[in-house]
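The other protein chains are all here in position, but one chain of the complex has been omitted.
Our next item is subunit A:
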Amino acid sequence: MTESSDAFVEFERVQKSYDGETLVVKDLNLNIGKGEFLTMLGPSGSGKTTCLMMLAGFETATHGDIRLDGKPINSVPPHKRGIGMVFQNYALFPHMTVAENLAFPLEVRKMGKADIEAKVKRALDMVQMGAFGGRRPAQLSGGQQQRVAVARALVFDPELVLMDEPLGALDKQLREQMQFEIKHIHEELGVTVVYVTHDQSEALTMSDRIAVFNDGKIQQLAPPPTLYEKPDNSFVAQFIGENNTLDATVDSVDGRFARVRFNDGTLSRALAVNCGGPGSQTRLSLRPERVEFDANVEPDEEGVTGLVKELIYLGDHIRVRMEVLGNRDFVVKVPNGAEVSELRVGETAGLTWRAEDCRALDAA
């Protein structure tokens, strides 16, 4: 399902500016395959909602083309695009009951009464809200409103559904449950979903592919495991999951690996992913769970020593905060076991990792 070659939604060199001075979306190129669950993930203000609104037709692209199923939609008004949408605040019509809300898109399509009733019932059952058809949105809990909003976006069988932070207002537990349900519905119906969030764990659990946005640009577009394990640049490494950074200078590049020099003069090897030639600054990225306490450095491993600053007991594992080469927030995750008991706050310890797991990225 991932990496579909026949693009259903295409953004081609799309730019957007609200005020004519700053570009909110800069040169966006994005292909979304049919049936794909694509998430736009990024910090606040990075232009995610703007992209969604351009796709839905509520904002016009300043430059570039947006194509839906091969046809340019720049001049198609929103109500003719046939795109289902779930808004951040749900936008359920407060003066209509749940059933009337769901019937609305069918009524404007001039569907027969019996058809409408059947479809509304099916959609409500799909989100387990069958018993709530007669209620007003105000009489529902946040999670229930959210389900109704999803059902309403799907009831007229759109091929594409956009969701703008639909779970933003829910508490953690409910959010996790709804993530599962939305994912489930997506798999069942096979609709294409473009999902916006700034919660990375939400993006990782639900998506086929994630587009990481920052500063109006897609930083990386990849399936979740790739994004976590092989970040292309420092922003993605830092934004997705926990990350340790070490600043260094490139000494030489030799095939896949780069030889880098830390500030204290020690040399080390790292995977040359996104670093410049010899002499340029680089930032090394290391996941906390890929670092081990070990004084013996094996041939394919790299090692440093660090000062143990803090031990945080989390049951199954221990987080060790260390000071390593000037970085005071270097975190190591160790499984709870015999080796942890040897660690003492204030003592130095040897750290090792595989050169494969240390990625030399841009110094930004």
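Following the convention adopted for this analysis, a residue touches a chain if its C-beta (ideal position, glycine included) is under 8 Å from a C-beta of that chain, and two chains touch if they have at least 3 such contacts; residues count from 1.
Just so we're on the same page, contacts and distances are computed from a predicted model.
> Given the choices "Nitrogenase protein alpha chain", "2-keto-gluconate dehydrogenase", "Sarcosine oxidase subunit delta" or "Putative spermidine/putrescine transport system permease protein", state the protein name listed in UniProt for the chain not shown.
"Putative spermidine/putrescine transport system permease protein"
> Pick from A:N29, A:N74 or A:N89: which residue touches the chain that isn't shown?
Among A:N29, A:N74 or A:N89, only A:N89 touches the chain that is not shown.
> Residue-wise, where is subunit A in contact with the chain that is not depicted?
56-58, 77-85, 87-89, 91, 93-95, 104-105, 108-109, 152-153, 156, 162
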